[in-house]
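Every protein chain but one is kept in place in this view of the complex.
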Amino acid sequence: MNRRVPILRQGQTLIASVKDAVSDQEMRDLQARLLSDVVNTGASGAIIYVSALDVLDSFGSRMLSDIAGAIRLRGARTVIVGIQPEMALSMVLLGLSMGLVETALDLDAGLEILGHGVRL
Amino acid sequence: MNRRVPILRQGQTLIASVKDAVSDQEMRDLQARLLSDVVNTGASGAIIYVSALDVLDSFGSRMLSDIAGAIRLRGARTVIVGIQPEMALSMVLLGLSMGLVETALDLDAGLEILGHGVRL
Amino acid sequence: MTSCRILADGDVVVARQMARKRAGELGFSRVDQALIATAISELARNIVHYAKSGHIEITEVNRGRRFGLQVVASDQGPGIADIDLAMTDGYSTGNSLGLGLPGTRRLVDEFDIESIPGRGLTVTFIKWKP
Partner (left out) sequence: MTSCRILADGDVVVARQMARKRAGELGFSRVDQALIATAISELARNIVHYAKSGHIEITEVNRGRRFGLQVVASDQGPGIADIDLAMTDGYSTGNSLGLGLPGTRRLVDEFDIESIPGRGLTVTFIKWKP
């Protein structure tokens, strides 16, 4: 079982759509590919879409922060999109936060943060 | 409008039950009273029950952390009980976490953390 | 349109409860009601802290097939000279967390902030019904 998380491109933004259940190895694989795609395409932003993810535990949120940190070092920005209320509750109970990582409720808001969408 | 948050005592634990909507001033008042009650009663723990709270914003969570920090300095422990999923989502989106403050889903679990309940 | 004067602490609570009630009546989910109330709480508190007084206005909006709730938080306080800086996570001229403005933007669907320094601040947000 090693399904790769698909990474799409929309203009200057890469969008990784995480499926329901992702193993730690698949998360690490996503990290490596998203980072190299940012470098190769010169994308200015990345969105990691997690709304279908089944669980966001201590490893998962750590990975998301790490990915965002690595992408920042390449001069691009990351937005975590679609955190569900029950995921947020697990995160708060586990003692986790997205800290300095940008979040958005949905794809439109995520794209707007990265400077694509239409403003009000 | 200045309704005081009631503080009950159960054994060595003080339980503050925050009602639906609490103003900043009422939060500060809770901080002062809970702290002095911990000192006066020699309680070993405090539970702040927030499940009825309408909003947990940046001021509110900062206050909860501050209260827990002040109580810790008096040698007692604090557990924040009853964070709702939608509150947790606001917290995560705002970039907040309970960090080092202990949390529990319900009163039983909160009491157990403070060493009262029955263990499995 | 519903409008709420913001002068003191207690008004922050009144405004967010009013908005939550309206959002509930309009059929917004519990989660969306909470996010709207939290966003208003942040903006109304800023009015009390930084501008002394102001208003929160709540209106229903339609755009194409979409229906939503629009909230305008306005004041005639000192305003903000550097909006980009104020929108940065952790930036605060008060002794607080500096997450109110950038955080509020993340709670809502559309967000706009405009200021004439010395003349006041207006923050507008929309939450669309899914």
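The letters A, B and C name the chains in turn, as written, and every chain counts its residues from 1.
As a convention for this text, a residue touches a chain if its C-beta (ideal position, glycine included) is under 8 Å from a C-beta of that chain, and two chains touch if they have at least 3 such contacts.
Keep in mind that what you see is a predicted model, and the values were worked out from it rather than measured.
Asks: Report, in label order, the displayed chains that the undisplayed chain touches.
Replies: A, B
Asks: Determine which one of A:Val5, A:Val18, A:Val38 or A:Leu56 touches the chain that has been left out.
Replies: In the complete complex, the chain left out is touched by residue A:Leu56.
Asks: Touch as defined at the start, partner being the missing chain; which of A:Leu35, A:Val50, A:Leu64 or A:Met87 qualifies?
Replies: Looking across A:Leu35, A:Val50, A:Leu64 or A:Met87, the contact with the absent chain belongs to A:Met87.
Asks: Which subunit B residues touch the hidden chain?
Replies: Those residues of subunit B that touch the unshown chain are 85, 100, 102-106, 108-109, 112-113, 119-120.
Asks: Could you pull out which residues of subunit A are in touch with the chain that's been left out?
Replies: On the subunit A side, contact with the omitted chain comes from 1, 21-25, 54-59, 62, 84-87, 89-90, 93-96.
By definition in this document, only the chains that are shown with their structure count from here on.
Asks: Counting only C-beta pairs in contact, which chains form the busiest pair?
Replies: Most contacting pair of chains: B-C.
Asks: Round to the nearest whole Å and give the separation of the Cα centres of subunit A and subunit B.
Replies: 32
Asks: Which parts of subunit B, given as residue numbers and ranges, touch two or more other chains?
Replies: 84-86, 89, 93, 95-96
Asks: Show the residues in subunit C shared as contacts by 2 or more other chains, in ascending order.
Replies: Those would be 31, 35, 89, 106-107.
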